[in-house]
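All protein chains but one are shown in place.
Here is subunit A:
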Amino acid sequence: MGYRLGVDVGGTFTDLLLFDTASGAFWRHKTPSTPHDSSEGILNGVTAICDKAGVEAKDIEFFLHGTTVATNAVLEGKGARVGLVTTEGYRHIMQIARSFVPGGLAGWIIWPKPTPLAALEDTVTIKGRMSAEGAEIRPIDDDDIRTALGCLKGQGVEAVTVSLINAYANGAHEQRVGALAAEILPGVPVSLSHEVLPEMQEYERTLTTVANAAVRPVVGKYVSNLRSRLAAAGMAGNLSLLRSDGGLMSAHKAEEQPVNILMSGPAGGVTGALWVARNAGLKNILTLDVGGTSTDVALIENLEPRRQRETEVGHLKVRASALDVKTVGAGGGSIAYVPELTKALRVGPQSAGAVPGPVAYGKGGTLPTVTDANVVLGYLPENLLGGTFQLDREGAKRAVQTIADALGIDLMAAARGIIDIVNENMFGALRMISVQQGYDPRDFALMGFGGAGPLHVNAVARLMGSWPAVSPVSPGVLCALGDATTRMRTETARSFSRLAGSATAEELIGILDEMAAQTRADLIADGVPEAEIATTFEIDVRYAGQAFEVPLTITADVLRADGIAGILARFDAEHHRLFTFNMDTPHEIVNLRAVAMGRALDLPAAELPKGDGNPVAAKMRDHVLWMDGREQAAVIYDRAKLRQGDVIPGPAIVCEMDSTTLIESGCVATVDAVGNILINLK
């Protein structure tokens, strides 16, 4: 057995986690990111972590990587110049989009409309038409197509997307355009909508295909650069990237379908939480990933994270599977303010970001942030363990005092108010993925990670009634941990769109088997041994006429045994759970999906030495903090010195290199066998 290296490149830091698959031991490292060329920071990190572990780069068998390179290309509009070929009469498909204007009544007055991802001047149309049933209504014309492609060539496009009306039902016309494009624009990558997303809804299919084409050259360049630099450093292992849905895909595959890695970053935290949960003996987890400007939350039920069929990047909703991660603009850098007109206390979504950052960081920030409130209250001690800078508590106090003055309350009440509001915003996001989906949060544990998650997890767990509140091992590099410990995955989907009454189980199994064969072939091509591949199916069902489908996971055997009726009964139960009623309306089977996964890795965590329950050996010093409306005595502990079984009564603070865990009064924490801190009500 060898080593797996997880690498997560964030805006400020590149996190690395090296995992010894034999012993479960791991090493972690944080190094500044190098935005001009991320591979530089990665290489620095690889060298450092290999030194720490005493291994050589060539010992690393798998290099597993979560990256925001595709996300940023979309958000910053730095994707390739994409030419779009669509059907005559639909030239403005990207301009009109779904006609939706956000912001409620009169929201149009202040809405800045984004420009389309494929520019209108780079959009051309061709003759020829398919029907919704996939029959040809009018033929295409090669000369017409050549003219259109010639026009795109003249415009200097860097990638070509073909998205024709009803191509999801018959892709023959798109294929011909693709063939001619290869001839007329040699070397320019071509994406066909019926291959990227064979589903109904022309705008979503086109947008997804265009987004894929736009980020392809960026991701391709990134991957090949990374690959050659790693090779130069002596690493010969497999290079895989984390998909938005929490599975891994080979770097080669990611270059072809980068639309699947748009939410690679946040997915890492969720897969990391999954690994922690397994080792902590927890099955149901709500995740709370608190960063500088935002917080990501997700739900894991029975060790399976919830997925959704859409990936949201900025204002764009792309049809690609992703973990159902909700983001709220509340983080350590969120700025508190009191608007003149309403005298309300608002926190975020404006953020001080990394620069100038919170006042307490002393980098020029002047506006009060959540971090400053944490410093004022004593939740973030002044001299962080292993931290290289001193926190400016006096500066933080001055900033928070401006809020206290505007509200006419005292300093500590204002600081705690800021914390309460930001916790409430996180609580709102967690409710969206739990209560509003029909889940009872009391059946879940809440896991806080990212730089500030362990600071807020106890208070938010109290709001949710989700216990224990978990501060996992290495909360600051959990994304990298997730990258290192998840499995290969791929999937394919097709529109079915028929009433359930007109379909048979055998018919569905026939189609699903065909799709399964395709996904297995994909994984085999990525080097996964055939014997290790597991396949599951998903069937999307709704009442005919509804817009919302419920995805149901099923195997061929169960489908054969229970028939269509079995699926429909499960749908009715799920619909009732979500919406409290069922209907007599016929059911419609909307989409079919096949998912193939590589072997689930059995990667145990290393155990801590056993203690006697008394954490005194880890005590750093006594401390005073402000909680429940008064000053209270507390103790600060060094996480590295805690042993399994240690019991820590609140209020207390546990410090480590890159994170701080706050245990509130009225609560008590225990350290589990592998070092996770589990907080419960006393």
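Criterion: a contact is a pair of C-beta atoms (placed from the backbone, for glycine too) under 8 Å apart; a residue touches a chain by one contact, two chains touch by 3 or more; residues count from 1.
Here, contacts and distances are computed from a predicted model.
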Open item on the list: I notice the complex is incomplete. Of the names "Hydantoinase B/oxoprolinase family protein", "ABC transporter ATP-binding protein", "NADH-quinone oxidoreductase subunit C" or "Thiol reductant ABC exporter subunit CydC", which is the UniProt protein name for the chain that's not shown?
Closed with: "Hydantoinase B/oxoprolinase family protein"
TODO: Give the residue, chosen from A:I137, A:A231 or A:A640, that touches the chain omitted from the document.
DONE: A:I137
Task: Candidates A:Q95, A:T147 or A:S224 - the one touching the absent chain - done: A:Q95
- [ ] Check the options A:K78, A:K113, A:H315 or A:R560 and report the residue that touches the missing chain.
- [x] A:K113
Open item on the list: Touch as defined at the start, partner being the missing chain; which of A:Y361, A:Y379, A:Y543 or A:F571 qualifies?
Closed with: A:Y543
- [ ] Name every residue on subunit A in touch with the hidden partner chain.
- [x] 88-93, 95-101, 103-113, 120-121, 129, 131-132, 137, 165-166, 168, 200-204, 339, 341-346, 407, 409, 413, 416-417, 420-421, 424-425, 428, 431-432, 436, 497, 543, 545-548, 578-581, 583, 585
